[in-house]
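Now for subunit A:
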Amino acid sequence: MELLLLLTLPVAGAALLGLIGADRRAPEVNALLSLGTFLAACALTVRVIRHGDLLLGQEQFFIDPFNVFLVTLTAFVGLTTALFSRPYMRVELEHGRLTPGRLRLYHSMYQLFMFTMLLALTTNNMGLMWVAMEGATLSTVLLVTLYRTPGSLEAGWKYFILCGVGIAQALFGTILLYVAAGKVLGAQGMTALLWTHLDAVKTQLEPTVLALAFVFLLIGYGTKVGLVPLHSWLPDAHAEGPTPISAVLSGLLLNVALYAVVRSKVLVEGSLHSQLPSMMLMGFGLLSVVLASLLLWRQRDIKRLFAYSSIEHMGIATFAFGMGGAIANFAALLHMTVHSLTKSSIFFTAGHAAQKTGTQAMERIRGLITLSPTVGWGLMLGSLAILGVPPFGVFTSEFLILTTAMRTQPWAAPILLAALAVAFAAIFSKVQPMVFGETTGRRLAHPPALLPVFAHLAIVLLLGLYIPPYLAEWYRAAAHLIGGP
Partner candidate 1 sequence: MSVTDWITQVLEVVVALAAAPALLGWLNQCRAWLQNRRAPSLWLPYRNLRKLFHKEAVIAENASPLFRIAPYVVFGSMVLAAGIIPSMGTRLPLVVSADAIALVGLFAAARVFMTLAAMDVGTAFGTLGARREMMVGFLAEPALLMVIFVASLISSSTALPVITEHLASGHLGLSPGLAFSAVAFVLVLLAENARIPVDNPATHLELTMIHEAMVLEYSARHLALMEWAAQLKLFNYVCIGFALFLPWGVATGHIGPVGLLVAIPALAVKLAAAGAGLALIETVSAKMRVMRIPEFLGTAFLFAVLGLLVHVLLGA
Partner candidate 2 sequence: MTHLPLYQQLLDTCAALLLLLSFAMLSQRRVVTLVNLYAVQGAVLAAATLLLAWRTGEGHLYLSAALTLALKVAFLPWLLHRLIRRLEVYWDTEPLLNVSGTMLVGLVIVVFAFALAQPITLLASTATRSAVGIAVSVVLLAFLMMITRRKAMSQVIGFLSMENGVFFGAMSASYGMPMVVELGVALDVLVAVLVLGVFFFQIRERFESLDLHHLEALKEHD
């Protein structure tokens, strides 16, 4: 029931907003729909907590601790982003960067995007998951090009081609999985792609084929996660699209893609009995962290800056999943959560800052704290949080990840240390003058919608100081599910 609501609401919303998306009240409708989705997600969560794992719709849908908290997170950030985009898009409209027609496209695609992500998370069928991921790309690509500027078109094109190609690899990987599974499960058709069944027989699956399948899947979904060197689309798409989209791309889509990667890793590791997948993940993770932190050094565009920091953090999470083990997985899951919350809130403030100063070029954004204290403090605290300064939750996860690395992968620790230091210097040296100092830019009529920002930051802060037991239980269960060496 909840699941049905969860999935149908966005679809219906997409259709509805496709009709009235240009209407004056469309933003409110959008927010309401997202609220409904969020409530459904909460209900679902409650149910999972009560009755444990769920198998629905002829096993087509499977809810376990691993994806249920991602579902809730996705719905929540979807809601806050919808709230944020209300005033934001209005201002954009007034500045004439958008036409009502495009606003309609925006709203309806937004809902569709939410749908695809939720589908990808909840489905039990690797094939359907693939379809959903591709759908996610398709629904966002037109949002990235919403402004029709040369930059946005280029970004959209790269996004489309790179992710399209990548996702094609993922499809091939899925097929290989299907083949291998078909051998064991015998039955053609449905069951052979159902994750639960695969998970049950993973130890009997043919290793080599699964290794190949994993490579294809990793390349495919890894492109969407933004793992170096498959990341090239990410900064462009984040910087050129409208800010709410940057927020959900960076906050949610990456998570969902990483979720897909991890799901496949679980299967492959089960059959492979070798370190191969772990090593691959760790390699990708480290590469991403290092390269991203270096590229952070050269950024001039505020949204681009934080796009690269997303790459960095996805790299950290991937590395942690690669290390495996209860603590590292736990930390990685926590990291996914806090990163999506923090990063989306940062994008919110960055969007407001860009609107107030009329530019995304960082050297022309100055003295936000005098221009609008809330925005200034929001950006400052958000950046500090994302940089892993306690008492924010990002520190918690990085604490666990680094200590684990120091024990189990000492060779990686110095690399991480250096990369984190460089990233800190790069980001903070750019954020500080934006927040402090003499101000540029003008006050806008519209008050910034900072409720989402501070809501997110509050949650991150809470997670830094105190993780509620049931949440911790989820994480533990999920971590156990993912397993690893």
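The candidates were selected such that all candidates are chains of the complex that A comes from, given by their letters.
One rule holds in what follows: a contact is a pair of C-beta atoms (placed from the backbone, for glycine too) under 8 Å apart; a residue touches a chain by one contact, two chains touch by 3 or more; residues count from 1.
All values derive from a computational prediction rather than experimental measurement.
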item	value
Touching candidate - 1 or 2 - for subunit A as found in this complex	2
Residue ranges of subunit A touching candidate 2 (in the complex, touch as defined)	60, 125, 127-128, 130-131, 134-135, 138, 141-142, 145, 148, 150-151, 153-158, 160-161, 164-165, 168-169, 171-172, 174-176, 178-180, 182-183, 188-190, 192-193, 206, 208-209, 212, 235-236, 239-240, 295, 298
